[in-house]
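The complex appears here without one of its protein chains, the remainder shown in place.
Here the chain labels run A and B in written order, and each chain numbers its own residues starting at 1.
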Amino acid sequence: MSSASNNSFILDVRGLTKVFGGLTAVNDVTLQIPRQGIVSVIGPNGAGKTTFFNMITGIYEPTTGFIELDGVNLVGLRPDQVTSAGIARTFQNIRLFASMDCQENVMVGRHSRLKAGYIDSLFRTKRFYESEQEARDVANMMLDFVGLGQFRYEMATNLPYGDQRKLEIARALATSPKLVLLDEPAAGMNPRETEELKSLIRRIRDELGVTVCLIEHDMRLVMTLSEYITVLNYGSKLAEGLPHEIRNNPQVMEAYLGRGAVAGEYGKEAVAGMQEGV
Amino acid sequence: MDLSTLGPFLVGVITSGLVLGFVYAIIALGYTMVYGVLQLINFAHSEVFVTGAVVGFEIFRVLEPSPMNGYLKLLIALIAAMVASGMLNVIIERLAYRPLRNAPRLVPLITAIGVSLILQDVIRIIEGFQGRFDLTYKLPPAFNTNFCGADSSCEALGTALTKVGISLQIKEVIVVAVSLLSLALLNYLVNSTKLGRAIRAVAQDRVTAGLMGIDSNRIIALTFLIGGALGGISGVLFGMKFGTINAYSGFDPGIIAFTAAVLGGIGSIPGAVLGGLVLGVIQNLIGVTNVLGSILNIANLQAIDASYQRIGAFLVLVLILIFKPTGLLGRSNTEKV
Partner (left out) sequence: MTAIRPGSQPPTAAPDRTWWLIIVGIITSSLLMLTQEPTWRAALPGGIAKFLTNPLVGSLLLTLFLSNLLFAFRWKAAAWAKALVFFGSLFIILPWAGRDNTAIFDLAIQIGIFAALALGLNIVVGLAGLLDLGYIAFFAVGAYTWGIFGSGQFAKILGYFADNGGPVGGGLRYLLGGLLLTILGAVVMSIISKVKGKWNTGQRWANFLAIMGLVAGIIMSLRGVLILMSPQAQSLMSGVNPNFFWLFLVLALFAAASVGVIIGLPVLKLKGDYLAIITLGLGEVIRVLANNLSTYSNGSQGITPIVSPTVPFMNAIAGALGFSPDQYNLFFLYFLVIAIIAVIILANVRLDRSRIGRAWVAIREDEVAAQAMGVPLMQTKLIAFATGASFAGIMGVIFAAKQTFISPESFILTQSTSILSMVVLGGLGSIPGVILGAAIVTILNISLLPSLGEATAALKLPQQINPAQLQRLVFGTILVMMMLFRPEGMLPSARQQRLMHEDDDPSDNETPQDSLKHSAVEPAAEVYSPGTASIKDDQRTGGAR
């Protein structure tokens, strides 16, 4: 297989490439995520970040390359199998279950870890009650963890935007992941919520021992939170390194600001964020 | 029959399959256009098309005693059917689908099935008040004669064609001609006019098209109008080809035409035509499998007769959807995550 024997990395991605028709969305990206780390994948819009996530979580199958989680090959697995293997994710465009309350939403996240099957449900065996209790306990614990404990029976879609993102995180955590992938968790959050998110992400790592990998456009968040950053541009890896290295990398600046006058507000904002964040 | 007759026999079967295929193609276009803009299977399209067939029947019936030229009668029938089916389709869209534009997907789908059922009975009742159920087309007698038959100016051509197995009636030639004409018109409309561009834009992305100043509701209504008009044409053609229709006859051709649309790649106009032709031929071949069985002396094939035709269409549908869900000419459409 591969060098996954190197135990300090939980996720080992090598040479990952995805071609859609004639378009290479992700090109030969290699990335190792250290155990219990907090790492970020950044890049301008359309850099292939979400495609990259989608390949890791099994939604797309890579054209070439391999992905290993703790030495276990993930290429070719279905998304649910990837989740069972230990990777959970949130979505850029929030995807909660609209007709369920918060508790039930999180309980769905527990699905792959519950033992009770069809027969148990039908005959209400002991295992069924244990499973349901476990699902409910885990759901409540995770809701408390992200600070939504009091909204347990509230409809998911009635929550404010920022709380919906937290609920997605709780749902992902309920799968007992080794690694959680957060796709733009701060999008649509106000500064106060972003601060809360920052501490939440740290607590996910510190208290739950889960490795975190995030895609994010909020550079202040990325720079203060991440231990290691990978920059994608046009599907390829542009740079990687510690936050201060990225901040001072002229190539990264250029990718965000573009050459000359084409720098958009977004790029300027991103670069300003990089410089500010410490 | 023996093996020497097999060639002409197959040519004949395939030719008449192609004629049938053109009818399916035009019906399939109605499905594919609506699916293109709304991503909805318009289950009611089969009844829209039957409405066209009924209107055509009525026109031919009323005009039967008139000494008018047969082709003029046909033209009147076609126009009347286009107007009736087109308007019906627009009304259906306005009343049943538009209020549900943002509902969960299951909702408009169930509505479409409901509309289809309602229309079946409404058509049956309207004709039933006149004591009719099965409607037999009263075509001008000339339409039922052979194409280039005896005593016609092109008798030589007709004889030559008959030799290779092709013997068509005038009405079948009309079916092909009208289909080709409608296809040409539709192709021009969609690819070369402003309306066509707007339809394509709405099909691509309704929201963005709206931002570009396209009134998507109007475009959707117009698409239903065009799809309905095509349904009207196909209804008349269907009535001519098969002779007898009733309020429930939309179901089978509806399913087959939908299969044709999927086979070709739903949303694709050339795809619908290709799918229609392929299915027309397949269906005819299934219909004569027992004859083939007796020619080739294979006993097991002789049990398969015309009653298996609809199974054939469904199996084709299942196989395409499993192995090539985008169809022959369709583009893949992955959901954004």
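Going forward, a residue touches a chain if its C-beta (ideal position, glycine included) is under 8 Å from a C-beta of that chain, and two chains touch if they have at least 3 such contacts.
It should be emphasised that the depicted structure is a prediction, and the values quoted were computed from it without experimental measurement.
Asker: Taking the entire complex into account, which one of A:Val75, A:Met141, A:Ala187 or A:Val271 touches the absent chain?
Answerer: A:Val75
Asker: Which of B:Arg61, B:Arg94 or B:Arg124 sits in contact with the chain that's absent?
Answerer: The single option touching the absent chain is B:Arg124.
Asker: Write the list of chain A residues that the hidden chain touches.
Answerer: Looking at chain A, the ones touching the missing chain are residues 57, 59, 61, 73, 75-81, 83-84, 88-89, 91, 95-101, 104, 107-109, 111-114, 116, 118, 120-122, 124, 128-129, 131-133, 135-136, 150-155, 157-158, 171-172, 175.
Asker: Contact with the hidden chain only, please: which chain B residues?
Answerer: 39-41, 96, 99-100, 103-111, 113-122, 124-125, 127-133, 251, 255, 258, 262, 307-308, 310-311, 313-315, 317-318, 321-322, 325, 335, 337
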